[in-house]
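Sharing a structure here in structure tokens format.
Missing here: one protein chain of the complex. Every other protein chain is in place.
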Amino acid sequence: MTPAAFDYVRAETREHALEILACHGDDAALLAGGQSLVPMLSLRLARPTIVIDIGGLSGLSGLERRPEGLFVGALTRHRDLARAEAAFAQIEADAPLLSEAARWVAHPSIRNRGTLGGAIALGDGAAEYPAAAIALGARVALAWRRGERRVQADAFFVGPMMTEAAAHEMVLGLEIPPLGPLDAFGFCEIAERRGDYALAGAAIVARRDAAPRVALFGAADAAKLAGGASKALAGDAPADWDEALCAAAGEAARADLGDSALDPARRHLAGVAVARAAADLAKRARAQARGTR
Amino acid sequence: MRFSDATKIAVTLHVNGRPVAAEVEPRVTLAAFLRDHLDLTGLHVGCGHGVCGACAVLMDGLTARACTLLAVAAQGARIETIEGLSDRGALRALQRTFAEHGALQCGFCTPGMLLAAHELLAETPAPSPAQIREALSGVICRCTGYGPIVDAVAAAASESPPAEPRPDGLPSADAPPSDAPPSQTPPDEGAPS
Partner (left out) sequence: MSGRAAPGLRWPRLLTGRGRYVADLAVRGAREAAFVRSPHAHADIRGVNVAEARAAPGIDAVFLHDDLAAVLRPWRGSHGLFPDLAAPEQTALARDRVRHVGEPVALIVGESRALCEDAAELVAVDYAPLAAVTGPEDAVAPEAPTLHAEAPGNVCLERAVRSEGLEQTFRDAALTVEATFGFGRHTGVPLEPRGLIAAYDAAEGRLVVHHSHQCPAAMQDAFAQLLGLEERRVRVICPDVGGAFGIKQQVYADEMAVVAAAVLLRRPIRFLADRLESMASDIQARHHVVRGALAVSAEGAIRAIDVDDIHAIGPYSQYPRSSAGEGRAMLSLSGAPYAMAAAGARTRAVFTNLGMSGHYRGVGHPIAAAVTEGLVDLAARRLGEDPWAFRRRNFAPYDGAPRTSALGVAFEPLPFAACLDALEAGGRRARLDAWRRDARARGVLAGYGIAAFVEMTTRGPGFYGDGGVRVSTRDGCTLRLEPSGAVRGASSVTEQGQGVETAVAQIVADALGAPLDQVEILTGDTAVAHHGGGTWGSRSLAVGGHAAWTAARRLRAEILEIAGALLQTDPAALDLQGGAVRDQDGAPRIALSELAALCHFQPHKIPGERQPQLTASAAFGPLDAPFRAGCGVQLSAVEIDPETGLVRAVDHVVAHFCGAVVNPLLVDGQIKGGVVQGLGAALSEELAYDADGQLLSATLADYRVPMAPETPDIEVLHVERPAGAADDNDDAPPRFIGVGEAGTAGASAAALNAINDALAPRDAALWRIPATPARVLAALGAIGD
């Protein structure tokens, strides 16, 4: 279990990385925290001819409030999002769902190294961030040699470890419309062991001025927006969501999965996850209404 | 061990307080580099794919799995291994309570357990059993059944002075997820007997 040989470049700047990426395309792999890439190299499941190390690039880590929303840099580590302290305190105010999702990523030593951008770029259907990004209505910021573009998260994750990013594009980060004081989120992950990839999970965001967004992970090969479940929750104020409504949303989510559910158990569990995430959201909404967020 | 002649990359880093400069093949993991190049065999490769946690080191003060890192990507990093931490006495309390509680048998996972516990106690001086289990959740022990390790960590916590401050100055715990569904909440005082 040793990687096949590859060349290695320590990128000096973002432009440097994108230049090399443009030259090699599919044959290149970007290395950030390495927590998924290096095991895949060792298993020889990933066979790049060149690894471009972007781990040392400046300006790609941390949070920034921009007019378009909260920008979370690709090199931000799970640990910092999960802890939401010091320089990352803003995440708790603007996108606490991302913080919650980070706490569910793997184990402490992986959270110490792994990055948001790495997880987004990998697009694992059982990972937490893609669903969180979809629920938040976030946009994935991509850069290539000649420019940048933004892709809505719900259009970004297209299949098993497949995303909309082209081979010459690099994930810069997530652009998240911040949650307002009266917005709320819910999250639920069902896994056999703490830190395992999810059997099923759900992330939900309810904004005061928009319909709720329910996103699923784990149950299918890519994270996806659950339209029926989202619709089921629309109309009522989150603080009023009762058990029956949450269960109905779960049932709708099972229908949303259609043939994409990996197996019957995951389809079932996706419904449970949605119902629980909705209940979680309702609880938070009630707490917010009481001013005890 | 001699690495192949494929294009090597220069890397400089600090290992156990000493500067190390080397040229390594890009595909060499940090685990292989430390073990084969520097003879630091205290970390163990139990799975090689980032699951078992036996290859733990401290990288810039935080635990990392050396099998999920490329040596060339550790440029400029401060690495501490079980040997270095032991030699400077950083693990003394844990090592004693591990022995007292039978928190190891074959010893293969022990570096991973000690480093995970060390990281926990640096941030959470008085952890609950559930917090201890969460902190150890990324390290497989196939011998002890974990209970003795949890007891040893709790014992070390109860008797040690506050551990050394974290390098980034951040004080508190990497808390388990809030509002976890009941099936996911780590076991706590609710045990029935």
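For reference, chains read A and B in written order, and residue numbers begin at 1 within each chain.
We adopt the following convention: contacts are C-beta pairs under 8 Å (C-beta built on N, C-alpha and C of every residue); 3 or more make two chains touch, one makes a residue touch a chain.
Bear in mind that the values here come from a model prediction, so they are computed numbers and not experimental data.
Of the candidate positions B:22, B:43 or B:71, contact with the hidden chain is made by B:43. Contact with the undisplayed chain is limited, among A:19, A:196 or A:236, to A:196. Not every partner is drawn; the one left out touches subunit A at residues 1-5, 43-44, 190, 192-197, 199, 263-265, 267-269, 272, 275.
The chain not displayed touches subunit B at residues 1-5, 25, 27, 35, 39-49, 51-52, 54, 81-83, 86-87, 91, 95, 98-102, 104-111, 114, 129-130, 132-134, 136-150, 181-184, 186-187, 190-193.
Just so we're on the same page, only the chains that are shown with their structure count from here on.
With each centre defined as the average position of its C-alpha atoms, the distance from subunit A to subunit B rounds to 27 Å.
Touching subunit B in their complex are the following residues of subunit A: 1-8, 10, 31, 34-35, 38-39, 41-43, 51, 53, 55-56, 79, 82-83, 85-86, 100, 103-104, 106-113, 188-191, 193-195, 276, 280, 283. Touching subunit A in their complex are the following residues of subunit B: 4, 6-7, 9, 25-27, 29, 32, 48-50, 53, 56, 59, 62-65, 67-70, 72-73, 75-76, 116, 119-120, 134-135, 137-139, 168-170, 172, 174-179, 181, 183-184, 186.
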